[in-house]
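Heads up, one of the protein chains got dropped from this complex, but the rest are sitting where they should.
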Amino acid sequence: MTKPLSGIFTPNIVPLDPRGEINEGELRRYVDWLIDRGVHGLYPNGSTGEFTRFTPDERKRIIKIVCEQTKGRVPILAGAAEANTRETIKACELYHEYGARAVAIVSPFYYKLSPDSVYAYFREIATNSPIDVTLYNIPMFASPIDIPTLRRLSEFDRVIGIKDSSGDVAFMGRMVNTIRPNRPDFVFLTGWDVVLIPMMLMGADGGTNATSGVVPELMRRMWDLYQGKQQDAAMEIQLRLIELFDTMLYSADFPEGFRAAVELRGFEFGKGRQPLSEAQSVDRVALQRVLQCILADFGVVDAPLEGCVTRSGDLERDKVAQIAQEVMSKLRERGVI
Amino acid sequence: MTKPLSGIFTPNIVPLDPRGEINEGELRRYVDWLIDRGVHGLYPNGSTGEFTRFTPDERKRIIKIVCEQTKGRVPILAGAAEANTRETIKACELYHEYGARAVAIVSPFYYKLSPDSVYAYFREIATNSPIDVTLYNIPMFASPIDIPTLRRLSEFDRVIGIKDSSGDVAFMGRMVNTIRPNRPDFVFLTGWDVVLIPMMLMGADGGTNATSGVVPELMRRMWDLYQGKQQDAAMEIQLRLIELFDTMLYSADFPEGFRAAVELRGFEFGKGRQPLSEAQSVDRVALQRVLQCILADFGVVDAPLEGCVTRSGDLERDKVAQIAQEVMSKLRERGVI
Amino acid sequence: MTKPLSGIFTPNIVPLDPRGEINEGELRRYVDWLIDRGVHGLYPNGSTGEFTRFTPDERKRIIKIVCEQTKGRVPILAGAAEANTRETIKACELYHEYGARAVAIVSPFYYKLSPDSVYAYFREIATNSPIDVTLYNIPMFASPIDIPTLRRLSEFDRVIGIKDSSGDVAFMGRMVNTIRPNRPDFVFLTGWDVVLIPMMLMGADGGTNATSGVVPELMRRMWDLYQGKQQDAAMEIQLRLIELFDTMLYSADFPEGFRAAVELRGFEFGKGRQPLSEAQSVDRVALQRVLQCILADFGVVDAPLEGCVTRSGDLERDKVAQIAQEVMSKLRERGVI
Partner (left out) sequence: MTKPLSGIFTPNIVPLDPRGEINEGELRRYVDWLIDRGVHGLYPNGSTGEFTRFTPDERKRIIKIVCEQTKGRVPILAGAAEANTRETIKACELYHEYGARAVAIVSPFYYKLSPDSVYAYFREIATNSPIDVTLYNIPMFASPIDIPTLRRLSEFDRVIGIKDSSGDVAFMGRMVNTIRPNRPDFVFLTGWDVVLIPMMLMGADGGTNATSGVVPELMRRMWDLYQGKQQDAAMEIQLRLIELFDTMLYSADFPEGFRAAVELRGFEFGKGRQPLSEAQSVDRVALQRVLQCILADFGVVDAPLEGCVTRSGDLERDKVAQIAQEVMSKLRERGVI
């Protein structure tokens, strides 16, 4: 049975212009760039896409732009969570018109809801949506979707899959064991980039991986190696990606580290909607230098002119060392030392 | 120094009509009812008010209605959190025009932000808002506001206070110790109804208490007793309120239990925006019966016709027992038994 | 009805000699000192007393020494948790012989047990112990004792009370509401020093407060003021104690901060059983200086010779400033500056 969704989906960040508005030109350019580098699909209005920081109208515009620009080259998984089920269903209708392949709906957040409430919420959407629905489980941010709830929801044909960002490989196995026997077509996507291959081993069909917004060619190469039965080579990339992912994820409040990294690929993403303190702005400069060195090691960008210090694994130390290197280099250049 | 805000503020729920729209008439009647029963202020668009489940336009309409209906009888603390700082600042401007006394801004949610990000977020709002700002700390739902961040934010005159729903009495003491010396006017409100008096003892100025939306006269009486140095009598009410609060809070997904209770006071709140499963709908009927018995003990509503069973403290058991009582009563009535 | 236990109990730390053995002489001197300064009871082998870091034989010796030295002047609440119920019951028998007033048994730890297991564990002890049993709830370290479990356990006459270190004032109210009607004699002690007065307001009978091992006279004064209906004066001390408690609790891994503080009262506690890293050892010196300044403000010790810097509320900064002050003072003394 052909899966409606599989492979690497990019939960794409939205570039902003100097006024803080959606930078449509850059967004279109970014969409092309991602598709050209081989991602299998796009996932606008995800957590990486900061959907909560846009207004309902902006969220709709983002999907419209991405669908238009993609022109069917790859399937679009459109984040469609709105303030309540009625608004969400309206968004489902709209994104269906726009040509999205499916929507992804994050489990209710802010309030921590019981499994029964999570079920009732998705049931209402599933029975009213004209477009296929992918559940989105991200327990660190939203009410968890547990196995019994997933089983109940898998009884709706409209629910075609789940995107899981728990990072728990055993949980993937539990989902697969529970759902596959009755729904062999059900799609399992993982949002935890650093265990994509282990997740595939447990039965996942692919991933919605923020890292693919930064190094799409690498994620695609890892995917192709795995599909081509070259697992050892795939695992080599998988293990190397941990440093990049961790640096982007844990060095700044999500998704600012990913935003800092993608700028190095030649895009203007502008200032994020969440303001930065002075200390954070300074820190971001240092972080970006280290990220440049990590990306240079992968061969996707040039190293900084001053070269890269050997990374110690301690990011704080590495940021200071790299900045010191740059300062020394400039002083030397000017003949000061 | 006169505090801009003190006493009992009701974070009011919004009644919905059968189509799921804001029931303006019932909301206005509810506002009057609350003010008549002595609450010191209103707090629309709070967590109890399910602000996340309304659209931006609806949120604005709620504040407009509440401000209009209140006509200055009590101060309005308007929940103004929107998708990002720009939208939030626009809401601040609007609510200022509407005549709200201050806004309350919940700490950023969904993403779990670092203290520095929480600071940068509120700083941007504080330096641009034309209306006084109250911080809203609710660590179970949103990024926590810690003591150092609170201290930094208290340097902005526009930030006049904090509403804390941590329920942690020691934390109230820490806040008071840290902020009062430099900002004797700073307002501390607690959102944890069951420790209002202990919080007052630690230095709180009042509370935004969902319970006051159900039994405003009781919360007011407790407040008056405490202010009148009749602490023992106040504590008697405080301890008795625990059963009511816990039943409303832990029996259903927040704030459905409060919604079930306030209906018993003679209001039509309609179905909530978060759908209920069949099991939840059935359970809600049983819950409401037990709530009616608890409220009847306080003398604010009549007991059910079939009388009340002695509550065991085990809500599940009590719900069954109370429903059984009702069934038996009806059977007797019809001569079946 | 007279309560078997009430007032301030000190969960006393155990002094060690240079070889790391129990320093019996110093322990006896410490017991006398605490009783002389007014604590109402002693609680050896508590969490503050690092019961897990002593061998079973050492734990027994500690109780023996404390009971002997106390000679009935104050009641002893003896921590009696051992590896399993059989060993614990043996300890109960022994401590009964030693003359302890009651034992305190921490809820099972390491494994996180369900309420039913917690019940079964304490039931076995309660039905076999010749000495009154106090339950010890410390959810941050051990399996929690919830309200239904407490109610079931309160049916055993041998269970005379609970020591709760949750720090949750509302939980105290819940316990009191649930247990008092049937067991008016049941004892409620709080282990959360910074909310002792609020806890008393909710119905607590006293506290087992590590702070009383450092400033027994202050805790006693606060107690006496509260008992003497001078609540405002008691609250003034309560609020001031927060800085001391927080500094001891959060500045080092528990209970090292309390150990550092009590040394300032003139006791040799020796090196703790948990080794310190070099950084921790250096940090402890700085911490002790700040603690000396805090204690000097209470008038219980002299300020350091070099005087005290104004504390900023930021402990890390204060430690550096205080050490700098000392260094400068010494340099001045030697005529270097």
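Here the chain labels run A, B and C in written order, and each chain numbers its own residues starting at 1.
Operating definition for what follows: a contact is a pair of C-beta atoms (placed from the backbone, for glycine too) under 8 Å apart; a residue touches a chain by one contact, two chains touch by 3 or more.
Worth saying up front: this structure is predicted, and the values here are computed from it rather than measured.
Contacts of the undisplayed chain with visible chains (whole complex): A, C. Of the options C:R53, C:K71 or C:R317, the residue whose C-beta touches the omitted chain is C:R53. For the options C:E68, C:D116, C:D302 or C:E316, the residue in contact with the chain missing from this view is C:D116. Across C:K71, C:R273, C:R317 or C:K330, the single residue that touches the chain missing here is C:R273.
Counting over the whole complex, chain A has residues 147-148, 151, 167-170, 173-174, 176-178, 192, 194-195, 197-198, 201-203, 231, 235, 238-239, 242-243, 246, 313-314 touching the chain that is not drawn. Think of the hidden chain as still there; on chain C it touches residues 20, 47, 52-56, 82-87, 108-114, 116-117, 119-121, 123-124, 140-142, 253-254, 273-277, 279-280.
Basically, only the chains that are shown with their structure count from here on.
Chain contacts in this assembly form an open path, with each chain touching only its neighbours along a single line. Two copies of one chain, chain A and chain B, form a contact in which over half of the residue numbers belong to both partners.
Our note on geometry: chain A versus chain B, Cα centroid distance of 36 Å, whole angstroms.
Averaging C-alpha coordinates per chain places the centre of chain A 48 Å away from that of chain C.
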